[in-house]
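Before I ask anything, here is the structure I am working with.
Excluded from the complex is one protein chain; the other protein chains are retained at their positions.
Entry: chain A
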Amino acid sequence: MSVLHIMVLIPFAFALLVPFLYKMFTPRIHTGWFVLLVPLTIFLYLLRYVPVISQGRTIQIHVPWMPSFGINYSTYIDGLSLIFGLLISGIGALVILYSIYYLSKHREALHNFYVYILLFMGAMLGVVFSDNVMVLYVFWELTSISSFLLIAYWYQRERSRYGAQKSMLITIFGGLAMLAGLIMLSMITDTYSIREMISQIELIHSHAFFLPAMFLILIGAFTKSAQFPFSIWLPDAMEAPTPISAYLHSATMVKAGIYLVARFTPVFGGTAEWFWLVSAAGIITLLYGSINAVKQTDLKALLAFSTISQLGLIMSLFGLGSAALYFGAGDDSSMYAVATLAAIFHLINHSTFKGSLFMVVGIIDHETGTRDIRRLGGLINLMPISFTLTLIGSFSMAGLPPFNGFLSKEMFFTAVLNASNMSVFNMESLGILVPVIAWIASVFTFIYCMILVFKTFFGKYKPDKLDKIAHEPPIGMLISPAVLASLVILIFFFPNVLSDYLLKPAVAAVLPSLAQGSLIDIKISAWHGFNAELFMTIGVVLLGSVLYVTLKKWKGIYRYYPETLTLNHFYNNFLEGGEGVSRSLTNRYMTGYIRDYLIYIFGFLIIMVGGSLLSLNAIAYNPANDAPITLYEWALIIAMVIVALTIVLSRSRLTAIIALGGLGYLVSMLFVVFRAPDLALTQLVVETVTTALFLLCFYHLPKYFKGNGRVPFKPLNLVISVGVGAVVALFALSADGNRLFEPIAGYYENSYELAGARNIVNAILVDFRGIDTMLEIFVLCIAALGVYLLIKFEMKGRE
């Protein structure tokens, strides 16, 4: 157990404390202040790794967990996981600080909120720091679950529940697909460690499971990162409180899928399938998200679609960058490695500007009571600080200088232009599509960024449409977005500091073959002269401005898109249809009659036991070893059959009960024959008491067979019971015919030496298996309590 392991586990441990802290200090101190310590500690701790990792070193620590299954809680830090760790803890700290002002300590269920958010934080750290795929999977699903809980935080709202369920269904579906893919990988490589998988790339690439495993793992990544067509859950996830939207649904959790793609690029990268799947999914998502964002009227929905679009951008960059692995080390590969560098760079940039934008939108919502663009406007004079922050975030997202988004957007254009000149993977014919789509999507990105700024803060202030009088929020609420916004600007001016310390080690982690050859030698700079990228950006700004100004004229075309073709429509229909089908199917066999259920049970007994006897050729009949049988035993057995038949055939309850008693006594006589004195004695006693009990109870129970007094007969019951009898008899015969193992009873025959008892059966009960017997007594006590309570207490509390 290292400190790093403890860092991953701290959020979980602290989550246990939160309810107590909440109880003790509310409403004096906001619970968030305590929780804030957790991400701060982790962030400061992780900062210590930055110098180590920037020298190109990686750290791996093993802690055996279930070594016999190959499952170890191994942590692994390289550039990639360090960036994610810093984002999770850093933005986590800012979000918690923001939430202290956002969530009222008087009205909200803060303990729930902070337990969930800590759960998420720990799970997310677990995902990025585990080397073992099984551990990674468990943490992965835990992030889905905590996301579900957080989206449904205001569970009284119907939309929240709908959004939570949707995100849960889609991400868990993807998680299970990913699990299957991970299991395939571990079957190929015979290890659960990602490091060891990467060392066996040739084996994986030549295996028949290569494509299925890749496909399944990508489904996991695409569902989590809201890639088209799995993107539909993200807009509905915006029902969560805004700090959560900023944290989970833009900065961290949705990037888990991107992390997975980056992490498995060394395994799958360099192949045409991976290149195309990842790039195409990313590019399509980029276009889909940006086009849809323009038509939104809710600010958070706009940001949700813009997040989808930006995630697509990062995803496509990782896809394009994976081509570098095809070329191995050399100039060609470092040309494509620009894409990977841009991906990681944009990942950080996106977290900064989108995080601050979400927080500002939360502020607007908080201070005006609405997020509807149609009701907002003219806030610039009332909320100047919020305006500045929005301006920084939006312009960065639009790719304008002097903000960090400009740098990564330029690199994105470089990457798509490089890719279009590629001569492998069929890029000769289709390559030109990539920069074209990227450019169109960027135009739409520019438009929605302008909507965000100008529709909210310019135009006419409409106080009559707002629930509250707009004003600046408390200063504490502005700290977090201000920190992020200042990062947006700082990164623009000092990109290479970030690049040297964090980005390059991360690129080395994603493209390991590159790191072994020449170190990645890319300088990020704002000015490259008048090149194609710059002209693309200028084009985006020009066309984007024209389209923004004329927005009203062409916005109507969105209405032509038929509602029935949307993914949401398909999802809702699928869910409703599925519910209907499963309900009618369930109603068909869940009749509510005990007899029907018993028939299923006995039917399955016949099919399973009889079927496996048949299919395993287990039926054996070997009368040679049979013990001899005496006349007395014959008499006993025949008497038992007669008595048992009497129970079922008699019309009087009394006869049946007496016959059951008789059967019990006959069984105890058989025990005598079989040299089991203890059993015979016990059976005699128990049978006597049972019969007495039956006689006591039957007095209170109604008569059998009302009406004609005849014993009713049901053919199906007879068939099933004869079937059960036949299968059990066959089973008994076969068990006797197949004696495969030596009995273990010889051990217990030393009972005098081992337990000091001459009665072996008793020694087994009270000594060798003493705890069993104790639990048996426990069962008796429970039954006795049940009997006592059922007789003694009338149902008083019912009315």
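Just so we're on the same page, a residue touches a chain if its C-beta (ideal position, glycine included) is under 8 Å from a C-beta of that chain, and two chains touch if they have at least 3 such contacts; residues count from 1.
We take it that contacts and distances are computed from a predicted model.
Colleague: What name does the UniProt record list for the absent chain among "SWIM zinc finger family protein", "ABC transporter permease", "MinD superfamily P-loop ATPase" or "Monovalent cation/H+ antiporter subunit C"?
Modeller: Cross-referencing UniProt, the chain left out corresponds to "Monovalent cation/H+ antiporter subunit C".
Colleague: Of the listed residues A:Ile557, A:Leu631 or A:Val779, which contacts the missing chain in the full complex?
Modeller: Reading the full complex, the residue touching the unseen chain is A:Val779.
Colleague: Looking at the whole complex, which of A:Ile475, A:Leu598, A:Leu614 or A:Ala635 touches the chain that is not displayed?
Modeller: A:Leu598
Colleague: Give the residue, chosen from A:Ala208, A:Leu631 or A:Leu701, that touches the chain omitted from the document.
Modeller: A:Leu701
Colleague: What chain A residues would touch the chain not displayed?
Modeller: Touching the chain left out of view, chain A contributes residues 590, 592-595, 598-599, 602, 621, 623, 625-629, 633-634, 637, 640-641, 644-645, 647-648, 653, 656-657, 660, 663-664, 667, 670-671, 674-679, 682-683, 686, 689-690, 693-694, 697-698, 700-702, 704-705, 712, 714, 717-718, 720-722, 724-726, 728-730, 732-733, 735-736, 743-745, 748-749, 751-752, 757-761, 764-765, 769, 772-773, 776, 779-780, 783-784, 786-787, 790-791, 795.
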